[in-house]
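Note that one protein chain is taken out, while the other chains of the complex remain in position.
The block that comes next holds chain A.
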């Protein structure tokens, strides 16, 4: 087995002039990319020992690709963080992890390549350690199940610190395809313009909220360019049946994949919902490096080469989630008679926002730091505008003045952008359980509006 970096080096020799990365209006060939990686590797080697963490922002450009590959080639561990992370939080993470060393394993493929932050199964933010073995297996899963080829041009429009988009650079660079990186989806017109390239075997990954945006405001445009699209993958959150049906009608002939994956499990199952019956929540059969079972209490477990190596600096938590190479998730599921995995929800309080897992307690803790907030509860909320999002219900301290804008801005100054609720509501009080915790069950089972649709 060879690493992604070794594959890129090969492509630099065999297809030096082929475009490897297109971003910010500039095309970088494999030869140029490898030269940049070699230069940056030398700088990193001079500055830090193997096994040290390289903590950097996951910018949506070629610079990120160079930094990521160079970090691995220098024997360091990549810790990509959200590109808009508040500076104070970045500094805190650098202080906490900047001197940590994860020594290389005897088997080089078991060495840790990446540490990716997630809230995941436990409701606490932690670093998930991903080995080279897992990255190679994830790439192989995607190549064998979704039809990535050397001709694939993959458009990345999501955050590269998250496994949803990060995992797509692995098969593309392993095969010598082309990555087109754009900074999010807000310039939807330009994004759809990228698909207006015939003969390029285009593909992309979008979370369900982004696909809904395309369906509502870009349907005419994407229909015009559908002939250029090989496949679109989604995952990270539930895709509604109406959106599944809408995509099938809009994009006949385009393969449409719904994938089950997480930072801890890697890329595990996928279903092509452009074919046959396509019930919402169906994420297909396990890919070739993965296996899935369901526990007696309905939880999904995943094993195989794609699973994480553990949580950074937390062996107790690792033992609680990783049992002999099997990750026991808090996602609830069923396996049908055809071996297809169907997602049924989550067992704990963690809220899924476009694939990001968010602990409501973290948001409530941040809200409690706002002087004029007396109490709060954060709950999942389905918005007709934002899709699945979070709502913060808050109580203002007596004698204080505080609007939703003040609360939103105070939270945005402390938290990653995806953790800031989209919907705010001022209330006179928050209902609590007998032991003083916010009564989540009450708010989730009808005590409050859970949708504005």
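As a convention for this text, contacts are C-beta pairs under 8 Å (C-beta built on N, C-alpha and C of every residue); 3 or more make two chains touch, one makes a residue touch a chain; residues count from 1.
Just so it is clear, contacts and distances are computed from a predicted model.
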{"item": "Chain excluded from display, named as in UniProt, from \"Carrier domain-containing protein\", \"Nucleoside ABC transporter membrane protein\", \"Heme exporter protein B\" or \"Oxidoreductase\"", "value": "\"Carrier domain-containing protein\""}
{"item": "Omitted-chain contact residue, chosen from A:39, A:216, A:319 or A:432", "value": "A:216"}
{"item": "Touch with the omitted chain, as defined above, among A:22, A:128, A:185 or A:307", "value": "A:185"}
{"item": "Residue touching the undisplayed chain, where the options are A:317, A:412 or A:430", "value": "A:412"}
{"item": "Candidates A:10, A:288 or A:404 - the one touching the absent chain", "value": "A:404"}
{"item": "Where the missing chain touches chain A, by residue", "value": "184-189, 192, 209-210, 213, 216-218, 220-221, 384-386, 403-405, 407-409, 412, 417, 420, 422, 424"}
